[in-house]
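Note that this complex is displayed minus one protein chain, with the remaining chains in position.
Entry: subunit A
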Amino acid sequence: MMASSYNAKDEDGHLPGSVGSGGPGAVKSKKPDNTAFKQQRLPAWQPILTAGTVLPAFFMIGLIFIPIGIGLLVTSNNIKEFEIDYTGVDMSSPCFSCSQNYSWNSTSACTCSVPFTLDQPFESNVFMYYGLSNFYQNHRRYVKSRDDSQLNGDKSSLLNPSKECEPYRTSDKKSIAPCGAIANSLFNDTLELFYNHPNGSKITIHLEKTGIAWWTDKHVKFRNPGGNNNNLSSVFRDTSKPVNWHKPVYELDPSDPDNNGFVNEDFIVWMRTAALPTFRKLYRIIQKKKDNMTPTLPPGNYSLEVTYNYPVRSFDGRKRMILSTISWMGGKNPFLGIAYITVGSVCFFLGVVLLIIHHKYGNRNNSADIPN
């Protein structure tokens, strides 16, 4: 028998009889089926990294990424952002005295006023954030210390919250609503903004307090128990307020029943824990003026009135207030643009280097010298 012929024979040369007998009901042969799958001959695309594909890919990435990066950087630079630290660490800080006698228990509010100046006008909607530093909202014990079904308005969870909430589960033998460490540590500073008009008058800037939470959170995830029962105080009758809170949950925003109780947007925003220990959370929105002619925040002197309730000094925390406009890419973020430009250039550069290497040393004719 010829040496090389037996492969070919076995491949297609199964005995003619066995082909015919393949019909249904025929005796089952032990011969494996001749399907592309079983014989591992599935049609396939077999890409290889060659100079022809890799180098253009690198150049393409370079050429695409650099413009994107430039675009991002320009957009980011057009975003105006202003940040002010009002923690009151320094003696000179207006909030220094407030920060000194902080306590959760203090009943009398301490207020301070921080002046600042905007050099540039803020157009369009301005977003007002509060920022905390060194605050570990991402600590495991903290993160899990909540009861989502209680927050979703579940009656039984309201009176009997999850064990995860410990040690903020009950106080005075009453269940806490909302329970848990996250709720307990709700940010409770009140920030107000005033524009010091050059003519000396102090104009209150209207701060929109709704629309700052995700729609899904406000309408699906968080719900007051008892549905649309407006009498929240009766709903929460058998519960106790979180230990650190000054007022119970149904008094978070007594003026607006849609923003009270668990569906209070400040509360919802707080309950979405931050991933990093330094974070900012949306506090208010300053709507742009209707006439669209004057900027939302014209340049000039402003003052930030703080009702200082939230102690952060104990853990070296900082509190900030941030004003920012946004664009399609969200807030100010020069890093992304820079990163795009860098990656794009690196890719392009790599492309060039690889091209040189390939040209100089590469084996373009390397199929010829395969042994055997």
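Annotations for the structure displayed:
Following the convention adopted for this analysis, a residue touches a chain if its C-beta (ideal position, glycine included) is under 8 Å from a C-beta of that chain, and two chains touch if they have at least 3 such contacts; residues count from 1.
One rule holds for everything that comes next: contacts and distances are computed from a predicted model.
Per its UniProt entry, the chain excluded from the display bears the name "Phospholipid-transporting ATPase", taken from "Acyl carrier protein", "Phospholipid-transporting ATPase", "Mediator of RNA polymerase II transcription subunit 20" or "Large ribosomal subunit protein mL37". When the full complex is taken into account, the listed residue touching the unshown chain is A:Lys221, out of A:Lys221, A:His246, A:Lys289 or A:Arg320.
When the omitted chain is restored, the residue from A:Leu118, A:Ile285 or A:Ala339 that touches it is A:Ala339. With the whole complex as reference, residues 1-4, 6-7, 10-11, 14-15, 18, 29-34, 38-40, 42-51, 54, 57-58, 61, 65, 68, 72, 104, 134-136, 138-143, 147-149, 151-152, 154, 162-163, 166-168, 181, 184-185, 214-217, 220-221, 244, 275-277, 311, 314-316, 328-330, 333, 336, 339-340, 343, 347, 350, 354, 357-358, 361-363, 366-367, 369-372 of subunit A touch the missing chain.
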